[in-house]
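One structure coming up, written as structure tokens, with questions to follow.
Take a look at chain A:
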Amino acid sequence: MASTIRVRATANGDTTEVQALIQHPMDTGFVKDAQGQIIPPHFIQQLTFEHNGKAVFLANWGTAVSKDPYVKFSFKGASKGDDLKISWVDNKGATDTTTAKIQ
Partner candidate 1 sequence: MHVRTILASAAAALATAVLACVAASAIAAPDRPDPVADAKAFQNFFAKKFPKVKYEDFVNGPYSMNEDLHRQWEEKEQFPPYEFALEAGKEMFATPFKNGKTYADCFPNKGIGIRQNYPTFDEKEGKVITLELALNRCREANGEAPYSYVKDEMAALTAYMAFTSRGNKMDIKIPNDPRALAAYENGKRYFYTRRGQLNFSCATCHVQSPGERIRAEILAPALGIMNAMPIYRSEWSSMGTTSRRFMTCNSQTRAVPLEPQSDEYRDVEYFLSYVANGLPISGPGARP
Partner candidate 2 sequence: MSMIRTRGIALVQSGNWFPGKTVLKSNIRNLVLATVLLMAGAWPALAASEADYKAAFAAAEAAQKQADGLRNKWTTTEAQLAAAKKAAGAGDFDAATTAAREAEALAKASIFQATSEKERWKDMEIR
């Protein structure tokens, strides 16, 4: 199955710019379906970006983040060719991980 994480990391000198698009419903638990039943909350609780075993970006999310979240940030200390590991865990215990090469 295809990964839910799309990521692009570009090194620009010492700074690496990272963009990621994650496929996830991010249901708040306040919305009703067509039958009038509440769609239970289903959202990413923790999102981690790791480089060389160290977390360079850590997010603790709640229901305020929208569906298919997009993240963009930059960090220092990485070089072209390095690995960047991304993983998330949601409130149902589901997870996904992917590794991308910094370009």
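The candidates came about this way: all candidates are chains of the complex that A comes from, given by their letters.
We adopt the following convention: contacts are C-beta pairs under 8 Å (C-beta built on N, C-alpha and C of every residue); 3 or more make two chains touch, one makes a residue touch a chain; residues count from 1.
Here the structure is a predicted model, which is why all the values come from computation and not from measurement.
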Inset, instruction - Going by the contact definition at the top, pick out the neighbour of chain A in this complex from 1 or 2. - result: 1
Inset, instruction - Spell out the residues on chain A that touch candidate 1 in their complex, using ranges where they run on. - result: 2, 6, 8, 19-21, 23, 66-68, 70, 72
